[in-house]
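Starting off with a structure, shown below.
A single protein chain has been removed from this complex, and every other one stays in its place.
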Amino acid sequence: MFNKKNIEFLKRAIKHRSFIVGGSMTLLLIFCAFISLFWTPWDPIKQNLLIRHSPPSWEHLLGTDQFGRDIFSVIMAGSQNSISVGLVSVSIGIIFGVSIGLLASTKRGWVEELIMRLCDFMYAFPAILLAIMLVATIGQGSINAMVAIGIFSIPVFARLTRGAANAIWAREYILASRSAGKGLFRITIEHVLPNILSVIIVQATIQFALAILAEAALSFLGLGAQPPTPSWGRMLSEARSMIYLNPWLAVYPGIAIAISVLGLNLLGDGLRDLVDPRLARKR
Amino acid sequence: MTNNETIVEAKSLSKFYRLPKESLFKKPEVIKAVNDVNFKIIKGKSFGVVGESGSGKSTLARCIMGLERPTAGEVKINSVDIFSLSANELRNMRKQFQMVFQDPFGSLNPRKKILSIIAEPLDVLEKVKKNDRRSRVIDTLKSVGLKETDIEKFPHEFSGGQRQRIAIARALITKPKIIVADEPVSALDVSVQAQVLNLLQDLQDSFGVTYILISHDLAVVKFVCDDVIVMNEGKIVESGSAKEIFTNPKHEYTKTLLEAVPRF
Amino acid sequence: MLDIKNLNINLNTVYGDATAVRNLSFKLEKGKTLGIVGESGCGKSLTALAVMGLLPENSWSTGEIIFNNKNLLSLNEDKLCKIRGNSIGMIFQEPMTSLNPLHTIGKQIAEPMILHGKVTRSMIKKEVLNLLDMVGIPDPLKRISSFPHELSGGQRQRVMIAMALSCKPEILIADEPTTALDVTIQKQILDLIKDLIDEFGMSMILISHDLGVIANNVQEIIVMYGGVCVEKGYTKKLINNISHPYSQGLFSAIPTLEMQEDSEQRLKTIPGSVPEITEIPKGCTFQGRCEYVSDICVKNSPNSVKISEDHEAYCFNLDKLN
Partner (left out) sequence: MSIFLLKRFFTFIVTLLGASLLTFLSLEILPGDPARVILGIDAPQSAVDALRLQLGLDRPMVDRYFDWLAHLLTGRFGVSYTYNVPVMDLIKHRIGITFPLAILSMLLSVLVALILGIYAASRHNKIGDVSVMGLSQLGISIPNFWLALLLILFFAVNLGWFSSGGFVGWDKGFIKSIQSLILPAISLATVQGAILARFTRSAVLETMREDYVRTARAKGLTRRGTLWKHVLRNAMIPVITIMGLQFANLLAGTIIVEEVFAIPGLGRLILQAISNRDITVVRDVVILLAALVVFINFVVDVLYAVIDPRLKPQDV
């Protein structure tokens, strides 16, 4: 665990600006979601029409919305939704995408051709369009949105995995393993997968960010999380009709989304730099 | 050297590749990487395959290792055609022939410790106890001139020459009869090449392995090998004892090749 | 004509700063050829790039590189550009990647001539055809509009030579020009370079890890190890009396075709391996692998010791050796 290579990696990591900044922002997001499970300043669901549209104050840090809910509390609670969407959809993407990609690169020939063609078909549809279509037909709601977004990250992971795995298959140590008599499946598990893991993790962070964006868009269109589940996307859509009355409503949830996405993107970029041996050598 | 037992034999071995079509109305081009190659290798001797890039020597090596199925012909090891065997039978036979590759940086998985790299053929081909496994790896590691403590290290902690020793140890661990070495020193620094070449010589003396050495470097082949074939464009242009070929080449191509080597 | 004095090249790597070339000095006279031989990481290629002013971003050089009475290291970028390709031409190791895949051969050969105003527009095509013919490319009229991927490795290297020589430079720097090529092609390319050098009366710096290539193609040799020159001298004198322990080890470690057939024979070896660039020791750089090493080798860097006229080595223990 703490061999020379890992320590080297950690040393470079703490010096890496975007890794540290992105990492802390991501931690903040996770922290926020975790805390909100047990505690928020105010109840994010309960309405209090007496204090509608109150301006920011010490009591309500970011003010209240059209139903008198504390915006800060709703945003905190909304992070749960974003994180679960990211987790579920990225897991779907990884589980199916990586297996499909590995299958393609192990089997080659027509299997690979077929899988990659299928991915091409999926690429022909802008992801959000199909997500909209799918959610519209199987019904609205958080779970369906997660599944829809997850399905459309499958080809992304499949392609990535296949590309990275093909590069590993071309290495001589695979040839050495084959000449030692190892079967394709064992080679895949023992040699290929561990060597492409870092690439997949980097993509997973990026995909996590994209999932948060996509879910926000679906919720904005009313196809994602349904009331009263707090969701940043829906907050924005509700704020739209209040834009003359209380413009700040349209600002805060967007900032929350931007911070989360920015954090994950920075983290992904940092990780990519850190695991790319080419850059490590060159600096 | 007393018996002239044949250990490897290639019989009209051919491997063709089809290139992707260039144009609709032309026939796809076929690369004859190995074209009707015949030879016999005598047990305990070193057999050299010489040729320039594109001569088919690496494809030949992979066919001998059973990593590529030839288009036609046979590879017989101890009089058994390896391509007539089932996957299981072939696996059992692999104990007898192992391979050393050109690139000491690419041929070791960067994420594995030396112990599991060297033990890999052992794990697949023989069922050995954990203690046994470890002691056999250490023994082999020592025989290639590395230390016992090295088994807990990762490949990146070694220099090119040391890595090639590790690769040789991996090939040796099952006590094979045959080692196919594809350009084993060409990626190494000049001052390190000699160490590895000497090691190969020593190991042959102590284990009696048969080498099949693939190289573009004529001097290296001359130094190591007893018998040599010269390949050009997939075909054997000349074959014979190393002495014969290097002092008295018959074929025009062999002559050009020998003349082109810079001397000092 | 080219006088390098106390050249130092520093590198900035992830693992810390390193000195890749130390106190290197040599002269190259007009019409002479010089070879630098050494293993990977000995600093030979960086030296060549330093002369061209093309060191990678993470490195810098100090000392003096005097070319025609101007110190190249103190010239600004614009002035250097006027020298590069014009008075000093360079050929690189990888003919496969050293040509721009999107431009025709003709365009790439013409580029330096246009840039340095060597020919009028109307004469360019004729000049390029001449050059292609000169480097032995068959059917130049057809090849002038070919793209690099349509040529073999040997032919691409010929194109590189045509490009480097198009402005008739005073010095040609060839950095491992044949390492990526087969032996038979290697000989053709080296012979071509030699002929052209003679024809134009150019000077050349030839860089290679291959002793055979160096010994056969230059008049003077510099042997480098760990960023320093360990031995230099006229080719004949040096080859006949190899003096530095490293050079000796290197020369005897290589199997040759001339070796006698004898299965019990072993090669002489140099123990250990080439040190990483960040781990080159102070004092003599070869101390870690030298069988004659003594205390002074660890403390001080050896000075030049004259072996004979035009032949010197940098070692404290030369007397012990012979």
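Residue numbering begins at 1 within each chain, and the chains themselves are lettered A, B and C in the order written.
Here, contacts are C-beta pairs under 8 Å (C-beta built on N, C-alpha and C of every residue); 3 or more make two chains touch, one makes a residue touch a chain.
Keep in mind the model is a prediction, meaning the values are calculated, not measured.
Enquirer: Among C:111, C:191 or C:210, choose the residue that contacts the chain missing from this document, as touch is defined above.
Expert: Candidates C:111, C:191 or C:210; residue touching the omitted chain: C:111.
Enquirer: Can you say which of C:3, C:94, C:127 or C:191 touches the chain missing from this structure?
Expert: C:94
Enquirer: Can you work out which residue in A:7, A:27, A:133 or A:184 touches the chain that's missing from view?
Expert: With A:7, A:27, A:133 or A:184 as choices, the missing chain is touched by A:133.
Enquirer: Touching the left-out chain: which of A:41, A:183, A:227 or A:247?
Expert: In the complete complex, the chain left out is touched by residue A:247.
Enquirer: Which is it among C:1, C:66 or C:81 that touches the chain not included here?
Expert: Answer from the full complex: C:81 touches the omitted chain.
Enquirer: Which parts of subunit A face the unshown chain closely enough to count as touching?
Expert: Interface with the chain not displayed, on the subunit A side: 18, 117-118, 120-130, 132-134, 136-138, 209, 213, 216-217, 220-221, 233, 236, 239-240, 243-244, 247, 250-251, 253-254, 257-259, 261-262, 265-266, 269.
Enquirer: Write the list of subunit C residues that the hidden chain touches.
Expert: 52, 54, 77-78, 81-86, 89-90, 92, 94, 97-104, 111-112, 115-116, 147, 149, 160, 163-164
Definition applied: only the chains that are shown with their structure count from here on.
Enquirer: What pair of chains is linked by the most C-beta contacts?
Expert: B-C
Enquirer: Could you work out how far the Cα centre of subunit A sits from that of subunit C, in whole Å?
Expert: The mean C-alpha positions of subunit A and subunit C differ by 51 Å.
Enquirer: In whole angstrom, what separates the CA-based centres of subunit A and subunit B?
Expert: It comes to 47 Å between the two C-alpha centres.
Enquirer: Measuring from the mean C-alpha position of subunit B to the mean C-alpha position of subunit C, what distance in angstrom results?
Expert: Here the centre of subunit C sits 33 Å away from the centre of subunit B.
Enquirer: For the complex, which residues does subunit B have touching subunit A?
Expert: Those residues of subunit B that touch subunit A are 65-67, 90-91, 94, 98-99, 101-103, 106-111, 117, 120-121, 124-125, 154, 156-157, 167, 170.
Enquirer: Considering only the defined contacts, which subunit C positions touch subunit B in the complex?
Expert: 39-40, 182-184, 186-187, 190, 209-213, 215-217, 239, 249-251, 253-259, 261, 263, 265-271, 273-274, 289
Enquirer: If you look only at subunit A, which of its residues touch subunit B in the complex?
Expert: 3-5, 171-173, 175-182, 186, 191, 194-195
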